[in-house]
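One structure below.
Shown here: the complex without one of its protein chains, the others still in place.
All chains are identified by letter, namely A, B and C, in their written order; residue positions are counted from 1 within each chain.
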Amino acid sequence: MPPAPGARSIASGGRVLILTLTLITLTSSLLATDPGPGSIAPPTLIMVNDLDYDNGESLTISWVPSLDDVPGQSEVVAYRILRSSGGGQEATIGTVLAGESTFVDQSVNRDSAYVYRVATIAANGGEGYSLPTDAVVPNREWLNWDLVWLFLACLVLGGSVVFFIETARRGKKLFVRKIAGLEAIDEAIGRATEMGRPILYIPGIQDMDEVETLASLTILGKVSRQIADYDTQLFMPVARSLVMTAGRETIKTSYLEAGRADAFNEDMVRYITDEQFGYVAAVDGYMVRERPATIFLLGAFFGESLVLAEMGNSVGAIQIAGTARPPQIPFFVAACDYTLIGEELFAASAYLSGEPRQLGSLKGQDVGKGIAMAVILIGVAAATIAELTGSGFFAGVVSTLQNVFTTR
Amino acid sequence: MRRSTLIGGSLVVVFFLAAWLIKGAGASGESPYYSAFLITLAAFLTLAVFSFLYADNPVYKFAEHLFVGVSAAYWMVLGFWQTLVPNLIPRISRALSEQLELEYIDELWNVLYVIPVVLGILLLLRLSRKLGWLSRYAVAFIVGTTAGLNFIAYTRSNFMAQISSTFLPLVGDWTSWAAFVDNLSLSATGPLALLMANIVVVLGVVCGLIYFFFSREHSGTFGMASRLGIWILMITFGASFGYTVMGRISLLVGRMTFLLRDWLGIIAS
Amino acid sequence: MNRTLPFLLTFIVGFTIVIATFSPPLDRLAVDTAVFFSIIAVFAMILGGGNLVKINLVKITRRQRDWQFAIVTLVGFFFVLIIGLFKVGNPGGVTGQVDAPGTPFFDVYTYVFVPVGATMYSLLAFFIASASYRAFRAKNREATILLIAASIIMLGATPFGTMLTAWIPDSLDIFEVPNLHFFLMSSPNLAGQRAIMIGIALGVISYSLRVLLGVERSHIGKDGG
Partner (left out) sequence: MTTGVIFTLVVIGGALAYFAWRSLRGKEIDRRLIFLVIGATVALPLIFPLEFEHQPSPLVERIYERIEALPPGSQILLSYDFDPGMAPEVQPMADVITRHVLARGHRIAFMSLWATGQAQLNQTLNNVIPVDFPEAEIERDWVNLGFKAGNEGVLRVIASDLPKMFPTDVEGRPTAGMPALEGIRSAGDFDLVISFGGGKPGPREWILFVADPTGVDFAAGTAAVSAPELYPYYPNQMLGLMGGAKGAAEYETAFMGQYEQFADMPSPGRRIMGPLTMAHIVILALIVLGNVIYFRSRRERGTA
């Protein structure tokens, strides 16, 4: 669990508070703990803060450094943090170096009360103990309010998608522009049929925990439905066992829907190896030996993208590629006939289905783009005005927007 | 098998056997012939893969098939020892954890770790004709987690974070118009260059997004912006391409260095 | 029925994860489900490995084309599987690091796995060259822009790029190749990357919702199938 953000905001807030309080209480605290001869001043104003928005698993202890802890001098070496709970034995839970003024105790339990003391440790071995704090119980919170803007973003972006899915379902016609790579699928499958050569479908080399792989399998559903109609040979080598299982299920479904259950064969989908270039070695070999007429390269690709695309190109296949990995797109653009760039890969299944609800979701995506553009332009305008006029108001707008859109 | 294949194959075998023995005789260390064997094997496999550039051939097929078998098993072994064992054993059995020197984790959440085991077993039922349909539940679970995790992850790091880093002021480092005009030069560190850089970033992001719009015809002003967007994307792709060339050639240099230095000893280290 | 229940599972799991993100006591679910996934993936490897063995055995028994090489695959597969799973020759015994140096498993990794993998990877250098020659052609304005950007970046990657334009005076030094290189990388390249990333985020959001809401459910299969 990363306690960092809350910790920092509280720590800084705490520091401001401490600074103001220090001025008032410095004298009184000096009087309260009388440093005997040879001993060293203890830290003062020990504060225990419960971290905001966590699972009740940590407390932050902060203090005002000992008066003897002067930067550049080495009289004080460290601070020791002691803790007791429920009247039990007091134990040291940590030590920090001189100059530090906070410690995060991550070994606390919810529902227990803790009392802390902090001791200054001097170079000569002397120690100065602070007064114990009040008992503090770490608190668990069910909602992380630090993430409220992320939550709203999910709500707005998701909401607009759902809204347009609903709109489309009610029968409103929505325009969707043509996506060239997808228009070409028919032609590509037809070509393989005419030539009597197989179609090769490569769903990337990542596993099912990658959305690109899921999107690719969804497209596979539509593509294999058409292939079933044409009665063309389909081969799909995969690099992950789970993708093999899911791929078989997908193709089988398509063949069933086409009424061609007899033509389905499990060996259409074959597991090769998880290793990136072991997979490439085998697929390259397949391309050279079987000379597929059509190759689909849709999914998550890495360095192997060019090897596969260039090999496919050299055996004269018509190639339709798509990936959301920017570094790989140029190779597809260069060596393939059609390339789906980034977002188009995810839109493809909706586009191919032609189903109104699916097309509606594309309209929902556009709303997201509109929001992104609007926010960027507002942010840029405010930043520019702030820079030009030195206006504090516009600088505030920028930093507010920055905060809203920064999530850790 | 054709005769030419047989003769060619024997020649290759004899050549690398000789290479091994020569290397072994010249090597020092504990087991010179074993380490010489390993180096020669690696060199043979390297050259076997390169031979594919000329044409598909039995030597490449050998390397390809060996690599497929070896690497499939390699990842399975790692999956077992580095994923299954450390993630599952410490939550299932204290005794077994101690035996394997793993730290036992004692918490309520251990109960949840039944889920992947059950789903894993459901997945294996695919081998049975009758119960095969149960594997769907495993797939359904995986699809659900992938969709859920990525929904949040992409909103957070791709959408919000990318937007917030684009709030750039469209002015350079300057104090007044006069100063700005005075400093106007085509120096790479000058105010004009900085201003241009920011303008290009902002305009590029906005036009790039316009290119991806699905629900509007790309015509008129909108079409022009979309055109500009695709140009920006093309520069991005060009840049990626240029940089990749450098990286890939370095890889080839690495392999060549292996052959020339570690195996043949032609070049000094 | 066969389709409704799996869909419900997808729906519940997906939205539980989304909601758990916002709740500190539950947000570790994201990490745990990622671990669950990798555990299930290991189970699935049994299917993948089984498929590999089956296909190669069929190839051998039916004497299909290249059946001799299927033997190579199987021998390599079982050899590595055995030395790996049983940690053969591992100085640390069963608790030793599986790929510790000095083990046969490590040797296979270093002298078979790495050379073949790295060499396959380095074939890219050759393919890039042939793709440059055959595919990078200024067919239209877009392709031309890509070409020019790639050329500047490539020139910038060599010492020649610097020499070529070193004569340009300081006041115009934005036109020097290293500076152009930097400008291209940090401005248009950055903008393009960002636009793509934002677009992808929206694509993923919309796709995930289609899956979670059951608008898209081809992954679950068909009734009675």
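Here, a residue touches a chain if its C-beta (ideal position, glycine included) is under 8 Å from a C-beta of that chain, and two chains touch if they have at least 3 such contacts.
Because the structure is a prediction, the values reported are computed rather than measured.
*Asks:* Which displayed chains does the hidden chain touch?
*Replies:* Contacts of the unshown chain, counting the full complex: A, B, C.
*Asks:* Of C:S23, C:S38, C:Q68 or C:S132, which sits in contact with the chain we cannot see?
*Replies:* C:S132
*Asks:* Which chain C residues touch the hidden chain?
*Replies:* Looking at chain C, the ones touching the missing chain are residues 99, 101, 114, 117-118, 121, 125-126, 128-130, 132-139, 147, 150-151, 154-155, 157-160, 162-163, 178, 182, 185-186, 189-190, 193.
*Asks:* Can you name the residues of chain A that touch the chain not displayed here?
*Replies:* With respect to the unshown chain, the touching residues of chain A are 2, 4, 96-97, 100, 104, 303, 314, 326-327.
*Asks:* Can you name the residues of chain B that touch the chain not displayed here?
*Replies:* Interface residues of chain B facing the absent chain: 50, 53-54, 165, 239-240, 243-254, 256-257, 260, 266-267, 269.
As a working rule, only the chains that are shown with their structure count from here on.
*Asks:* Round to the nearest whole Å and give the separation of the Cα centres of chain A and chain C.
*Replies:* 17
*Asks:* Residues of chain C touching 2+ other chains?
*Replies:* Answer for chain C, listing residues that touch two or more other chains: 18, 21, 28, 34, 37, 40-41, 44-49, 52, 113, 116-117, 120-121, 123-124, 128, 146, 150, 192-193, 196-202, 204-205, 207-209, 211, 219, 221, 225.
*Asks:* Could you check chain B for residues that touch two or more other chains and list them?
*Replies:* 49, 52, 61, 63-64, 67-72, 74-76, 123, 126, 136, 139, 142-143, 145-147, 149-152, 154-155, 159, 163, 166, 202, 205-206, 209, 212, 233, 236-238, 240-241, 244, 248
*Asks:* In their shared complex, at which residues does chain B touch chain A?
*Replies:* 49, 52, 56, 60-61, 63-64, 67-72, 74-76, 123, 126, 135-136, 139, 142-143, 145-147, 149-152, 154-157, 159-161, 163-164, 166-171, 202, 205-206, 209-210, 212-218, 233, 236-238, 240-241, 244, 248
*Asks:* Of all residues in chain C, which touch chain A in the complex?
*Replies:* The touching residues are 18, 21-25, 27-28, 34, 37, 40-41, 44-49, 51-52, 55, 113, 116-117, 120-121, 123-124, 127-128, 130-131, 134-136, 146, 150, 192-193, 196-211, 213, 215-216, 218-219, 221-222, 225.
*Asks:* Which residues of chain A touch chain C in their complex?
*Replies:* Interface residues on the chain A side: 1, 53-56, 140-144, 147, 150-151, 154, 157-158, 161-162, 165, 207-209, 211, 214-215, 217-218, 221-222, 240-242, 244-246, 249-250, 252-253, 256-257, 267, 270-278, 280-281, 303, 306-307, 310-311, 313-314, 324, 326, 330-331, 333-335, 341-347, 349-350, 353, 355, 357-358, 361-362, 364-365, 368-369, 372.
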